[in-house]
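Rather than the whole complex, this shows some of its chains in their spots.
In this document, chain identifiers A, B, C and D correspond to the written order of the chains, with residue numbering beginning at 1 in each.
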Amino acid sequence: MCPGSFDPATKGHIDIVERTARLYDEVIVAVLVNPSKAGLFTPEERISMLRECLVACPNIRVTSFDGLLVDFCRSNGAEVVVKGLRAVSDFDYELQMAQMNHGLAGVETLFIATNPLYSFLSSSLIKDVAKWGGDVSDHVPDIIGAKLADRLDDRGRAML
Amino acid sequence: MCPGSFDPATKGHIDIVERTARLYDEVIVAVLVNPSKAGLFTPEERISMLRECLVACPNIRVTSFDGLLVDFCRSNGAEVVVKGLRAVSDFDYELQMAQMNHGLAGVETLFIATNPLYSFLSSSLIKDVAKWGGDVSDHVPDIIGAKLADRLDDRGRAML
Amino acid sequence: MCPGSFDPATKGHIDIVERTARLYDEVIVAVLVNPSKAGLFTPEERISMLRECLVACPNIRVTSFDGLLVDFCRSNGAEVVVKGLRAVSDFDYELQMAQMNHGLAGVETLFIATNPLYSFLSSSLIKDVAKWGGDVSDHVPDIIGAKLADRLDDRGRAML
Amino acid sequence: MCPGSFDPATKGHIDIVERTARLYDEVIVAVLVNPSKAGLFTPEERISMLRECLVACPNIRVTSFDGLLVDFCRSNGAEVVVKGLRAVSDFDYELQMAQMNHGLAGVETLFIATNPLYSFLSSSLIKDVAKWGGDVSDHVPDIIGAKLADRLDDRGRAML
């Protein structure tokens, strides 16, 4: 199970998911639906973009969930959560959640080191750059770069 | 002086306060009233829950405050603030506040290491878990677990 | 180029800018205009206060910008961004932005260690203290301390 | 593959290895032989103690290695290294090694959060405590506690 907001997915996210898919027979990429916070893309759009990016991996299924991750793991028979670790600032909060999830339901969280090339990326940083016309083609898959350009064009105007 | 939001108190908070009460003749647990942010529980509810949890310690007084902690210390004759440190992510901000408070009024802040068993707990993580029906009985005192269940039942419905 | 929100500038900010001005022939202090977040002071007020504080340094120009910092650097011929580093919690996010800016436009970010005396200061901590009548004269230049007192008097009332 | 010095293994180490053994069909616990640094126990003693502690897990094999971990992984057909992460101070060095190993041989390192109960343990801290007669029975398996008492009794005399 690879959970996240993926609003939108970066090349760092895709790298983690693809490496996970080489380690497990079946991988579920789970987009968190947060009813109290609208993203730039709807959960459906995020799922659709992820599916396009990951089309070459037949053992990856992309879906969404709300509520507790451990409940979603249980109902899908997933016993392991895999997450990327980029930097120390991720570390404490991720560890808290991993220990809580282990305590709640025995679900293990395994952390993979993010590829150094993508270690400085985050979805929000990429949105900040793209909003002002910065080139993010090194940081997101082409499919997502195109959608981001379309979307931000609309919002960009509204902002000015 | 043990200040905090305590919305609600976790077993980690209670552990810090009880250990402080073994080190000092008199301890004030001070619930911060933040007029610009409504919590899940009102300050009065938080005080009432803390009093129930700490009823066995006669040298602990629970109250609330707003404004600067150093002013509240001064008006109560408290010369020391005691806080729990869980993890590195707490560290920098706590150090900033401690140095500011020392500069403003000579008030010393003493940090205690949180019990490892509770080092991954935070009030907000517990609310996230409880909101979706997760079992938090290992993480909060029974009194608070019951109140949390009642409260979140109301809000949970509203959320869906 | 020394960018920031400067809402308001602290003695820590002024120290970084003055030290930068001893290292470079020309320094631009750039106040970020964030249309989606109103500050305590308007960008114009922040610029005016910074100019007063830095009047003794003829090689410093104070201005504002919006959009991407790298675009503003390019249009001003600035090849280097200089920033203060206070503590570990600054570190990861600053590194992310530095690596993004280097990738986007070859702009280098140089970090200077904040003077230890000011290492625990932040604009928001100072506003919290000043709002409740705490003495911040050790932490901000006199010019800014006076403006802060005026401004917070207005807001302080509204808050109670 | 669970590599380490294990001089001696703590309850934290055993917990990580047992949890790994629930996630994989076959686990190799690999004691690093460091010719330039004699430990308290010989590699053979460490292997023997680990085997006793892990006797209940039939899918765990304990052995030793020297040289590069990635070579040892390759020669054993292991594609994944699993390690415990305790605290931020572990983090940077572990990440460096993980990224180096991934670059050298495509070997993935997966990190598990150490059980909070054992998050403050290290082999060297335990040896320091045991050397002076401190009780480490909460921190190491009984088998190892007994061996530690024997061994340190010898050394302890020599030390005084």
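Note that in this section a contact is a pair of C-beta atoms (placed from the backbone, for glycine too) under 8 Å apart; a residue touches a chain by one contact, two chains touch by 3 or more.
None of the values given here were measured: they were computed from a predicted structure.
Engineer: Copy number for the full complex, please, knowing 4 are shown in place.
Structural biologist: Per the structure file, the complete homomer consists of 6 copies.
Here, only the chains that are shown with their structure count from here on.
Engineer: Repeat of A-B among A-C, B-D or A-D, where over half of the residue-numbered contact pairs coincide, is which pair?
Structural biologist: The same interface as A-B is formed by A-C.
Engineer: Could you label the chain A-chain D interface same or different, taking same to mean over half of its residue numbers are used by both chains?
Structural biologist: Same-residue interface.
Engineer: Report the chain whose CA-based centre is farthest from the CA-based centre of chain C.
Structural biologist: For chain C, the chain whose C-alpha mean is farthest off is D.
Engineer: Between chain A and chain C, how many degrees of rotation does a Cα superposition need? Round to steps of 5.
Structural biologist: 120
Engineer: Between chain B and chain C, what's the gap in Å when you average each chain's C-alpha atoms?
Structural biologist: The answer is 33 Å.
Engineer: I'd like the Å distance between the centres of chain B and chain D, where a centre is the mean of that chain's Cα atoms.
Structural biologist: Chain centroid spacing, chain B to chain D, equals 37 Å.
Engineer: By the touch rule stated above, which residues of chain D touch at least two different other chains?
Structural biologist: Expected reply: 88, 116.
Engineer: Which of line, ring, star, complete or other matches the graph of chains that touch?
Structural biologist: Contact map by chain: other.
Engineer: Where do chains touch, given as pairs?
Structural biologist: According to the stated criterion, the contacting chain pairs are A-B, A-C, A-D, B-C, B-D.
Engineer: Show which residues of chain A lie in contact with chain B when the two form their complex.
Structural biologist: Touch list, chain A to chain B: 35-36, 67-68, 70-71, 88-89, 91-93, 95-97, 99-100, 103-104.
Engineer: Contact residues on chain D for chain A in the complex?
Structural biologist: Touch residues, chain D against chain A: 19, 22-23, 79-80, 82, 85, 88, 91-92, 95, 98-99, 102, 108-113, 116.
Engineer: Which residues of chain B touch chain D in the complex?
Structural biologist: Listed in rising order, the residues of chain B that touch chain D are 87-88, 116-120.
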